[in-house]
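Below: one structure, written as structure tokens.
A single protein chain has been omitted; all remaining protein chains appear in their positions.
Chain IDs A and B follow the sequence of writing; residue 1 opens each chain.
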Amino acid sequence: MTELAIDIENLTKDYPYGFLHLKKRRSLESLTMQVQAGEVFGFLGPNGAGKSTTIKLLMRLIFPTAGSARILGKPISDIEMHRDIGYLPEQPYFYDYLTAAELLDYFARFHDFTAAERRERVQRMLKKVGLESAGRIQLRKYSKGMLQRVGLAQAILHDPAVVVLDEPMSGLDPVGRREVRDIILELKKQGKTVLFSTHILSDAEMLCDRVGVIVGGKLQGVGAPSELVGVKAQGMEILFELPADAASGGELLAQATRTGDRYRLQVEESGLYTAMERLGAAGAKILSVTQVKPSLEEYFMHLVEADRAQSAAVEVRAK
Amino acid sequence: MTRIGTVALNTFREAVRDRVLYNLVFFALVMMAAAILVGQISIGIEQIVIVSLGLSAISIIGLLISVFIGVGLVSKEIDKRTLYALLAKPLRRWEFILGKFAGLVLTLTVNTAAMAAGLFLALFYVKRSLEQADTVVLIAVYFILLKLALVVALAMLFSCFTTPLLAILFTAGLYIAGLFVHEMRGLQGGLIDPMLGRLLRWISYLLPNFENFDVMGAAAHGRVIPGALIAQNTAYAVVYCAIVLAVAMAIFSQRNLK
Partner (left out) sequence: MSSKNYIALFLFVLLGFAGVWRLQERIDVQQSEVAREDDQLMLRSSKLVKGLSLEYAPLVADIYWTRVVQYFGNKQAENQVDLRLLWPLLDVTSVLDPQLMPVYHFGSTFLSDASPRGAGRPDLAVELLERGLRANPDEWRLYYDLGFVYYFDMKDYAKASAALYEGSKNPKAFIWMKAMAAKIATEGNSTETSNFLWQDVYNTTKDPLVKQNALRHLQLLRAEDDRKQIDVLADEYQKRFGRRPVRMSELVQSGLLRREPVDALGYPYILSEAGRAELNLKTPLRDKWIKAPGSK
């Protein structure tokens, strides 16, 4: 597990903007990050953090202002490295005049498969992403979620050792997200390396061995999800119902938020028992008690504010 | 090589599934039918009318396809982001450019062949026979195809570094300029400053000379076209396309996609 699947060094990207593209805005600042072979790595960050920029740099869709990267030991400028990687673009879109099966067959032709192998693989992949029945429909008729599935299929079509997925869960319904999670876990089981970006913390927590958090083009930290976010319960949430004839809940009831017949009450972990006792005394029927974690938004907000405070301007003037 | 072919075939497939193309070819065939009608009312010059109208139709339809689809070959893939997944495959960018070019040229060949068949049908319908001399028409069609390949290459070059609209304008502009190369050379005669005249002469040799491919007059009148001209025009188109595509590949290989 010490072998490096992806090795990024000081990767920096400035995007030109403004009149005649004379000005430049730095979207990725000296990113250095490693992904071990065989691990599932989550690339976390709010919108505009630079996740897609990093991934597109790795895929040679854009070229870095500075820095370098290696995948499976080969520099990314080496076309051979593309034999062993799979890539799902953000909000993928494909040739809409092709059917899913034709598209996959087209992509498969860039790898050295025989016709029979191609046919077999295409069917297998369509099945895997749940598009067996839709394989003969032109992609122009596909929904966003279905396109996402096709994108996933083409990314893993050729059994790549490294799979890079840009926001693989976006645009999917809960069932779809579940299926994508299963696919990622299966890849992990097969010993593949998976790098995926997301702005949804729970996805990362559920799947990743490690996550890297990026905000404002700068890497904020890398580590196991739990240690990174420092998941410290902020408290406990009690969900209860209050019968109409029940006695007044007192001040506790005033603190609770009401949705329909139900009430939600947040308390400190230490004060959980006293609160429950009091509610029981008041005649409340307790439905559930759950731990409250900091939301991703809160976590990101915290980082974003820190980032702003640290350096206001990440802009560099054009020479 | 197989990768280039794969891209080319997919480009061809896209064109085949594009309804616009059929409409254009249909329009061309209607033109041929019209040529027959017109040819019949112009007694004595049916051949001239049918051949010149037919070749004009083939040329115009071909130009429309070359410029508009040619500019879209690369830019549409970038705009729609269909290129992203493709470039992550073991496919070099220059291979992509060559494949796209080959695909459209293949499409144009098939199209032009279909329209040329229509033209020969029209000729046969009117004359009730085809002669040896009618091979000149075939050569004229071949020259049109060479011209179209060059237009596609130029359209691709421009679309590699500007917006599609500008690329269309540039390509059309260069095409029109390429039709007046002869006049440009003729301008020297005392009318303008000799320095400017020499500069224009230089430019006139560097511009793609689309007049080279125009043998419509000879075709309409059934005159013989020397074999040397066929060879030279072919070489001209090949060399010029190679230059343009090389520059296009170099530019595209460094381009940041959006």
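The rule we apply is simple: a contact is a pair of C-beta atoms (placed from the backbone, for glycine too) under 8 Å apart; a residue touches a chain by one contact, two chains touch by 3 or more.
Just so you know, these numbers come straight off a predicted model, no measurement behind them.
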*Relative to the complete complex, which of the depicted chains are touched by the chain excluded from display?*
B
*Please identify, in ascending order, the residues of subunit B that touch the omitted chain?*
38, 41-42, 45, 48-49, 52, 189, 205-206, 209, 211-212, 215-218, 220-221, 223, 225-226, 228-229, 232-233, 235-236, 239-240, 242-243, 246-247, 250, 253-254
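Everything below uses one rule, namely that only the chains that are shown with their structure count from here on.
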*Interchain centroid distance [CA atoms averaged], subunit A/subunit B, Å*: 47
*asked:* Could you list, by residue number, the parts of subunit B that touch subunit A in their complex?
replied: 2-3, 6, 10, 13-14, 17-18, 80-92, 254, 256-257
*Residues on subunit A engaged by subunit B in the complex (per definition of touch)*: 56, 59-63, 79-80, 82-83, 85-89, 91-95, 97-98, 106-107, 109-111, 151, 154-155
